[in-house]
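Of the protein chains in this complex, one is absent; all others appear in place.
By letter and in written order, the chains are A, B and C; residue numbering begins at 1 in each of them.
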Amino acid sequence: MELKNYIGGVWRHSAATEFATVSDPATGEVLAKTPLSPPSEVDMAATIAAEAFVDWRRTPPVKRIQPLFKLKALMEDHFDGMAEMIVLENGKTIGEARGEIRRAIENVEVACGIPLMMQGAVSEDIARGIDEFMIRQPVGVVAIVAPFNFPGMIPFWFLPYAVATGNTVIMKPSERTPLTMQMGIELMEAAGFPRGVVNMVHGGAETVNAILDHPTIKAVSFVGSTAVAKHIYARAAANGKRVQAQGGAKNPLLIMPDADVEMTTKIVTDSVFGNSGQRCLAASNIILVGAAKEIFTPLLQKTAVSRVLGHGLDDGVEMGPVISGQSKERISGLIEMGVREGAELLVDGRSFTPPSALKEGHFLAPTILDNVAIDGELSRTEIFGPVMSLMHAADLDEAIAWINSGQYGNMASLFTTSGGVARRFRYEAQAGNIGINIGVAAPMAFFPFSGWKDSFFGTLHAQSGHGVEFYTQTKIVVERWLKEWSRQF
Amino acid sequence: MELKNYIGGVWRHSAATEFATVSDPATGEVLAKTPLSPPSEVDMAATIAAEAFVDWRRTPPVKRIQPLFKLKALMEDHFDGMAEMIVLENGKTIGEARGEIRRAIENVEVACGIPLMMQGAVSEDIARGIDEFMIRQPVGVVAIVAPFNFPGMIPFWFLPYAVATGNTVIMKPSERTPLTMQMGIELMEAAGFPRGVVNMVHGGAETVNAILDHPTIKAVSFVGSTAVAKHIYARAAANGKRVQAQGGAKNPLLIMPDADVEMTTKIVTDSVFGNSGQRCLAASNIILVGAAKEIFTPLLQKTAVSRVLGHGLDDGVEMGPVISGQSKERISGLIEMGVREGAELLVDGRSFTPPSALKEGHFLAPTILDNVAIDGELSRTEIFGPVMSLMHAADLDEAIAWINSGQYGNMASLFTTSGGVARRFRYEAQAGNIGINIGVAAPMAFFPFSGWKDSFFGTLHAQSGHGVEFYTQTKIVVERWLKEWSRQF
Amino acid sequence: MELKNYIGGVWRHSAATEFATVSDPATGEVLAKTPLSPPSEVDMAATIAAEAFVDWRRTPPVKRIQPLFKLKALMEDHFDGMAEMIVLENGKTIGEARGEIRRAIENVEVACGIPLMMQGAVSEDIARGIDEFMIRQPVGVVAIVAPFNFPGMIPFWFLPYAVATGNTVIMKPSERTPLTMQMGIELMEAAGFPRGVVNMVHGGAETVNAILDHPTIKAVSFVGSTAVAKHIYARAAANGKRVQAQGGAKNPLLIMPDADVEMTTKIVTDSVFGNSGQRCLAASNIILVGAAKEIFTPLLQKTAVSRVLGHGLDDGVEMGPVISGQSKERISGLIEMGVREGAELLVDGRSFTPPSALKEGHFLAPTILDNVAIDGELSRTEIFGPVMSLMHAADLDEAIAWINSGQYGNMASLFTTSGGVARRFRYEAQAGNIGINIGVAAPMAFFPFSGWKDSFFGTLHAQSGHGVEFYTQTKIVVERWLKEWSRQF
Partner (left out) sequence: MELKNYIGGVWRHSAATEFATVSDPATGEVLAKTPLSPPSEVDMAATIAAEAFVDWRRTPPVKRIQPLFKLKALMEDHFDGMAEMIVLENGKTIGEARGEIRRAIENVEVACGIPLMMQGAVSEDIARGIDEFMIRQPVGVVAIVAPFNFPGMIPFWFLPYAVATGNTVIMKPSERTPLTMQMGIELMEAAGFPRGVVNMVHGGAETVNAILDHPTIKAVSFVGSTAVAKHIYARAAANGKRVQAQGGAKNPLLIMPDADVEMTTKIVTDSVFGNSGQRCLAASNIILVGAAKEIFTPLLQKTAVSRVLGHGLDDGVEMGPVISGQSKERISGLIEMGVREGAELLVDGRSFTPPSALKEGHFLAPTILDNVAIDGELSRTEIFGPVMSLMHAADLDEAIAWINSGQYGNMASLFTTSGGVARRFRYEAQAGNIGINIGVAAPMAFFPFSGWKDSFFGTLHAQSGHGVEFYTQTKIVVERWLKEWSRQF
């Protein structure tokens, strides 16, 4: 099945000559072919989106949110269908996929509040008889470039805010997992967005560069690896665009000796191995402070080995495959590197053999490396796979110093029952999303998703008020109306 | 048909011994009997609402808004049905009723944004190591007392915010127009609000006093006449409650000589005669400045007489009856008073004879009194009927002085093409809702409905952020966690 | 020395025939006579304030804050002088007085931000071509009625916001401690507030009632006892005014067994005995949970007896007298009542004998009653003196139930090192100001001072955004300017 682009309300065959293959990571079954659309199709989408902008921008916000309310209802209606599609193209479990769609819907919900969120400010009498106010007007045509790991959620970190504020959008989903957003676009169409307001162009690197260079596109939102995020930020900025580019991570998670044993073990394991480790908020470096080492090491080990792998749609399955064979190989190589750097292989997931129906699946079971060196390469490299690195710190000071020495700043989590440890941690840990007894500190849709350091490039983050600010331009109006003029009557 | 109370998710027969009659104002047909519930039923509702509060308050805001999203969808689905019910029990036209329901829905839409609207504030380091934050927690059981003129809209100025913020509610609709809210409650039930969260108790003055005196009820929202609003404010305050009580109005509307002729004539007439004049934002005193007198007097006269009266559900009908025979009599008496005070009767709507099918209807056609004296009694008395008082001011200064001499401050409207006149008007006119080339300056749901002077008693108004502030208590938390405590590990 | 009223920028002799005596509570030395001004002087102040309002309201906010910036600088310059005056008329220690002035200044600092805080909101295109905005305009003449216990701070919870938002003010300080505000007014005069913007009328109950009844006064802010606060709320509301009335308290403070021993002992003692217990945020009922009883009872006892009493201006003094002989008697009576109710007198401060120079002072040393019954009368009566009631709860559930059974809701404090206990406490404790390891949870000036239950009557609290909302009326403007009108050119 060759996918089509959606431009100006029409599903259009791409003139692409190259394609990416979409396959079920658990079975290897080919699901679709994604066209790597040429720049000319980006140009067509930009032109049509710019035309649609003229009227969409003049549509009152209270009208613009009506399709969003319908979209919310439609996504609830197609909740299971969307979740299943995520499982098929991404490999995660149905439970994980459901959580993902819930998060997507929450962003639609928040964007339904645009009439209030978009309000500007007024000051009467900045001087006698002179008033000043600030309104927000949309930016124009904006683009969203999304990754493979949350095909149903990440587009919605941006899309609802972009359209609700009056922009028209070009969406480029991951070429490896484009099917969920195909459903998403179909639902948006059914929800009643006018033609040209939401467009989707499939593609790869060349397509992205065409977006970055296109003069009609005023803003770019991106989530992906740090290397690409840097490229996006630099190139889009050189072209004068607004940019928000979210990169990779290497999230530390710190366990204190006073942490709740049962809860911590469960949550930590879920954080590391959930979504097969393929999320930018997965915990990776587990730092055990002092006596926590003895308490938690065996428990984590035990919980890891008990994790049930399989096809994400099957009952009882707790973990699916990684996205591709290439990815599996890369992760295996990193495990090897960890061992070479002196780490001890407590649990080796590489030997996992799936049942025959899944023999083409890219499975890798939970893996635990102990005594990973804080100054080694593994401790600094994003694995994006189900690998837990255990590290042992003497005390909180050392643990926080380790955290803050890292290149990334997406998340830092802490497990403790102590209010004092928690306060110090959240005050000092250099990461934008902090979890206290939380394994995956994903901000709710009404908070900005706040990566720091090399996990984010730009100024304004995804979601909520940051989204509104990013997708609108402030316009200041200073008005003088002489009182004398009212005297003519 | 005897109406039932809705308490704790159950429709309950009232032990009332007195009843109000609900009838179609256009035909006199009896539609229902409203029980004037005794205090014991208020007490039952308060007790059950307080029990429901325990869990509802602990339900996360993101969950509490789910029934609101459903309610929005259900109200869209039952849009026509609700509008028709309004026509039947209130008498207004179907177009007016539709506009009313649209406004009701808009408030539901805004309240869907509660997770964001309800956010509190945090300050890190108010002193070294000490943080402070403010959260909002619901007030408890709150009551809403609504009037007859907007049976489908005014309850929604309050209800969505009250429940979304975590309160449980006792609703008392007008005993004359309770049927629309009966539908409203049925839709809320279908939307999934838990039992006891929304309750409805029918009744009259005694029922209201029971609400004002009940210690479990923490806040009262009211819309009605100024006399009753004053009573509500005084009595509820004496009982220590939060109160917001919206009263009557006598809205001035000012036409400048430079006003757009066609648009102004149409809008002004609609403002005065729409809803048969029975709205708190109806223009009543039309002040013609200078040369506007000659331009607009004949046009207003002509437009008034052409207005088509009839049953609100019939095609082409532009105006329905007033609510009751008693009301019709009162209005006729006020017209008489105007004439006695020296006004000239340009158009006399009292002589209108309805078709025989509507001969029991309380019809009164558009009436225009010219040269109404600014210092007479008519110019200061709320008519709440389709009567336009024309007044002639020499200039803008005089007109604004007239406006500001009034007792009420619900609305003041201006018609002009001049930016300078508009600025001066909005700066100086003492009313909380200002229209510039707008006949009925009803604030959108994301703004507070801002009556001033004797049009409002309390501090925080209906709708939006004011609603959230009114229905929540701020709770300040100051926290100290010594850094030393984190050193034990 | 007979004090004068300050009306319209002039210090005016009052025609009062009755006077209150201002004396140093530590020595009995008479400092001044406060006139109990008759209603006619309230009327004069209201009239002059209304005249001043005309221009002050039209003075741009950026200009209105200039005297506030000067006032901040002047208060820093006269910091010690003001603090000493507080000591003289109130009796507290110089350290406590300094803290008080610091808080007063912080409110001036926050009110310097009025241009931003007072901004309204704008929505472009609520419908095609129609815009809506909300501005804030001042209320008019407002009154502040202040208590004796923080003569230099409480007026500033209101004053800076009231004037910065464009209102003119009538201030009535406590007739027992009017001297600090006399200095305050002198500084405001020096700071450049125009005549009539700030006025001060001395007086007692009759003066207050004149304020509550005066039609020109639109809003009343009060801090005092609950009985008077209720009166203020009821009477001002019956007169249609905005009201915020802060009442008394009976603050519980809960100590968990895991609390930091040294810090807790010190802070708890300071909370109970600081300002000789005469503050609405003083802890009164100290609830020791479980094993905390054994740990803390002897330490609290020891710390209490070591407290050094004397004249607040003398070095090393940690506690001053209570405000009056009458007050001392009342407190002694309450101690007696506690004993009658079965409490054990661990420390009896009634026997304290001051040095001869202070023999006329109203001294009462720290007193501790143990095993005070939660259902007795003492545990529910505000003492407003240096008396600590110890109570012993089996567990957190019981302790929180005790707290929530109380009539008041000004403050509830908790001492623990556990994050879990803290979260539960702040979620469940029914009080508006929560302290976690904080003895006196006074909100910073940029948060509302959030009393609950019988500690507060009204809706909007003192300080910050609540002050701005309380002292301004929202005005909504809906504007339509037809595009066609721009075509004439």
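Heads up, the rule we're going with is that a contact is a pair of C-beta atoms (placed from the backbone, for glycine too) under 8 Å apart; a residue touches a chain by one contact, two chains touch by 3 or more.
Being a predicted model, the structure only gives us computed values, none of them experimental.
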Full-complex contact with the absent chain, from C:Val22, C:Ala49, C:Ile86 or C:Ala422: C:Ala422
Options C:Asp131, C:Glu175 or C:Glu318, residue touching the unrepresented chain: C:Asp131
Sole contact to the chain not displayed, among B:Ala422, B:Met444 or B:Val468: B:Ala422
Hidden partner chain, touching residue among B:Met82, B:Met134 or B:Ile374: B:Met134
Where the unshown chain meets subunit A, residue by residue: 121, 123, 126, 130, 132, 134-135, 230, 233-234, 237-238, 240, 242-243, 260, 263, 417, 422, 426, 431-438, 441-444, 446-450, 452, 454, 457-461, 466, 469-470, 473-482, 485
Sites on subunit C contacted by the missing partner chain, in the whole complex: 62, 65, 69, 72-73, 106, 109-110, 112-113, 115-117, 119, 124, 129, 131, 256-258, 289-290, 395-396, 418-425, 427, 444, 446, 464, 479, 481-487, 489
Touch residues of subunit B, complete complex, unshown partner: 58-62, 115, 118-128, 133-137, 416-420, 422, 436
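By definition in this document, only the chains that are shown with their structure count from here on.
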Pair of chains with maximal C-beta contact number: B-C
Interface sides of subunit A and subunit C: same vs different residues, half threshold: same
For subunit B paired with subunit C, centre-to-centre distance based on mean C-alpha positions, whole Å: 36
Between subunit B and subunit A, distance of the C-alpha-averaged centres to the nearest whole Å: 44
Chain centre separation in whole Å, for subunit C relative to subunit A (CA means): 48
Per-residue overlap in subunit A, given as positions that touch at least 2 other chains: 62, 115, 119, 124, 418-420, 422
